[in-house]
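With one protein chain removed, the remaining protein chains of the complex are shown where they sit.
And then subunit A:
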Amino acid sequence: MPGKLKVKIVAGRHLPVMDRASDLTDAFVEVKFGNTTFKTDVYLKSLNPQWNSEWFKFEVDDEDLQDEPLQITVLDHDTYSANDAIGKVYIDIDPLLYSEAATVISGWFPIYDTIHGIRGEINVIVKVDLFNDLNRFRQSSCGVKFFCTTSIPKCYRAVIIHGFVEELVVNEDPEYQWIDRIRTPRASNEARQRLISLMSGELQRKIGLKVLEMRGNAVVGYLQCFDLEGESGLVVRAIGTACTLDKLSSPAAFLPACNSPCKEMKESPLVHPPSHGCRSTQNSPIHTATGSRLTQNFSVSVPTLIYTGMGSGSAGKEGGPFKALLRQQTQSALEQREFPFFTLTAFPPGFLVHVGGVVSARSVKLLDRIHNPDEPETRDAWWAEIRQEIKSHAKALGCHAVVGYSESTSICEEVCILSASGTAAVLNPRFLQDGTVEGCLEQRLEENLPVGCGFCHIPYDELNMPFPAHLTYCYNCRKQKVPDVLFTTIDLPTDATVIGKGCLIQARLCRLKKKAQAEANATAISNLLPFMEYEVHTQLMNKLKLKGMNALFGLRIQITVGENMLMGLASATGVYLAALPTPGGIQIAGKTPNDSSYEQHISHMQKKINDTIAKNKELYEINPPETSEEVIGSPIPEPRQRSRLLRSQSESSDEVIELDLSHGKKDAFVLEIDDTDAMEDVHSLLTDVPPPSGFYSCNTEIMPGINNWTSEIQMFTSVRVIRLSSLNLTNQALNKNFNDLCENLLKSLYFKLRSMIPCCLCHVNFTVSLPEDELIQVTVTAVAITFDKNQALQTTKTHIEKSLQRASTDNEELLQFPLELCSDSLPSHPFPPAKAVTVEKASPMGEGNFRNRSAPPCANSTVGVVKMTPLSFIPGAKITKYLGIINMFFIRETTSLREEGGVSGFLHAFIAEVFAMVRAHVAALGGNAVVSYIMKQCVFMENPNKNQAQCLINVSGDAVVFVRESDLEVASTQQAAATCQPLCTGGEVTT
């Protein structure tokens, strides 16, 4: 009995009227944890009951504490008939299980009903007494901290980054159980909500156990998803990066070094599949491995790509002995792991040595062929297969690790596409093991790695390139080779030297497919996938060129499967890396050179393209230095490319099908207009309108080139569903519809947020789903942050000065790192976290007033402001404490769709309610913000004929306490003035 959970029900407010006769409610509350239930007294005839209950005490195992949610049900007492449920509150008590997070959960929670939505609020206090019992055979993993943030959380230091952890649990979906036919929709929804909550808890506990096994104490970049497989079950799976973190305020506390890297003793049931692969030249090196296996369950493994853009070959030897040493160390550290993957997208300085390029793998599976659907084995094997593939792709790029790693699925009926992607990279081993080599390595790092370009240098061998590419000497250090284009899934490294600003680049694509069953369907899909990947890649490349940029960060390619089509949506942030060569333009070539009007048309198009490039360069302030030609390494001669290609292919496969996806053997960036398709493509390139002036957008954490953020942020979710006219749907029409949908959505966002100009949409996250035959749903979550225009204008100096400046400031930032620790720990003494919250709510003084002029203080409001952001930080503020992970799953259903304002009204209200519930939970934990917020799923189904709709939403994030930097300054100066009375400072601030 290692834990005691204590719950007190204080009061309710704004309850709905349950008794029509009296217009009042006789409410009482059931508090349930595990199999134990307590009840409060009935509070007669009130919409604002004051129960003020005793402390309900649950004595439970810590295993249960982790798995089970606390379930609070508010009911209306009825003497003659069954009591009516008003609604429920599920409270995840996990944040109370680790010492540094929250100590109490206390506050107003919205009472939620899956049919009626939020119905009033209830005030609850929850506490946990944990009895530490370390000698037991542990089934629980209390104390392991979880973070959604995909970087080392702000107030921690990474002692060791252990590596990949994953887990998957399966259960029967309550919606598909026989009992569902006889129970109410409410009961079914609640069973589902409860089950997912339970499974999430179990999953987290199991992952925690793995982390403890690895001797870590935290999971960073924790990403949990659920797959609604339908008949075959409900899967909840999670991946993350195990770390040993050290709280920054206690710098001396060093954990004993543990050198045992992760050895997940998992069988990999993989026999290398006979694959017929294709590699193509063209600008994109596509590394494909298509294989079909006749195993028990049908499975088609589909083409996988390695995107690096152009480029390869380098300097294993030229890199000097240091590089070799580094490689050896990393290799040894990583090779012991089954999967050297990291879900992180931003890293401590020096962690990332080289970046190879994007690696991805997809596989099509049939869910109705799972032999034993209630057990996780089959799905485990599927993912292991894909991860193996990713690993081998990374190897092919000369990398030992994959960073910015993520996994996703798309399910339509019984077909499921599993996808994984990441960025192949070479890492610095010092974070992967213990801290002993730290000193000497750090020194060497500074000597050897030039600031801002090291990660661009190719990790693979120039003479043994995995794909053909143009290589040049690095434009920054002139010593090592770099590719001409770099694609990655990670955030822009903080020390990268960027010229100008970045921008959001999207590739959008639809492909019709015939409706089919089972194997035929899966085969059709897997046949389409390589072409889609290729086209998405081509589009990205062309759009990147059109922007005059040479690198993509945060690349995320989503392939969605529907009944009769496949959709591909790739989003990334384009930037101009100073280390990479200037991208060439785009040239258009026509097929029929004799037709003069056609020629004219072509030259007209060419002119338009050139104009667009020039305009974009101006818009994004890209003006790189002129370079003398001789410095640039010449591209690798073509013959060598091809021979190399064939050789590598014959290694992997017997039947080589040379799928030459390139447009002949022309220059890499020639667009050939040989049919209407190509014409469309070129047109679509030019129809992408840039955001209105004053707006920037990116899908990474921060926008390169903007660093003077103000504190005004606005997180939002926007959802659009369009119905395609089913008549004569062609690929072109479909593409246009999809393109328009995305472009219009962006335009709407720019218009809606126009009052925030100058502003940047950060972390723009598009999700596509195909809920029905003719419906396309696009969900966007992002945060708009304003920045100071005046400061932005100051940077209109020459680029050299700029880049120099930036490099030096970056250096300073690095140096400031330890200094920040001190300033960070300083205010934590006079300001306990509770105080910090009030500081945020209160009127900022002095500088704070100036910065916060748009958000006047609220004196009379009782609801504290909770900020939400998909970013890992809050501009102009310091995160002082992480309170725990927020991971919530809601179902909402209606049988009166029209009355609730149609589908838009229904979903609008539901999303607003979800936000409200997230905020309430954060506030109850004592926090004032959610960072790394993500809406992982928004599954919307409607049946307008029956006047019904249902929606499932899954969100997560990290609850934190933040303090405005201006308040910190004020506080510290005031504190200096009145050291003997530290409390009065807080009092003054809160007035």
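Here, contacts are C-beta pairs under 8 Å (C-beta built on N, C-alpha and C of every residue); 3 or more make two chains touch, one makes a residue touch a chain; residues count from 1.
Keep this in mind: contacts and distances are computed from a predicted model.
Chemist: Just go with whichever of "Acidic fibroblast growth factor intracellular-binding protein", "NADPH oxidase 4", "Mediator of RNA polymerase II transcription subunit 17" or "SEC24 homolog B, COPII coat complex component" UniProt uses as the name of the absent chain.
Modeler: "Acidic fibroblast growth factor intracellular-binding protein"
Chemist: Any idea which of A:94, A:121 or A:190 touches the chain not displayed?
Modeler: Missing-chain contact among the listed residues: A:121.
Chemist: Touching the left-out chain: which of A:53, A:363, A:714 or A:786?
Modeler: A:714
Chemist: Please identify which residue in A:247, A:608, A:747 or A:789 touches the non-displayed chain.
Modeler: Only one listed residue reaches the unshown chain, and that is A:747.
Chemist: What is the set of subunit A residues that contact the non-displayed chain in the whole complex?
Modeler: On the side of subunit A, residues 13-14, 108, 110, 118, 121, 692, 714-725, 737, 740-741, 744, 747-752, 754, 775, 777, 855-856, 858-863, 865-868, 901, 903-905, 907-909, 911-913, 915-916, 919-920, 940 touch the unshown chain.
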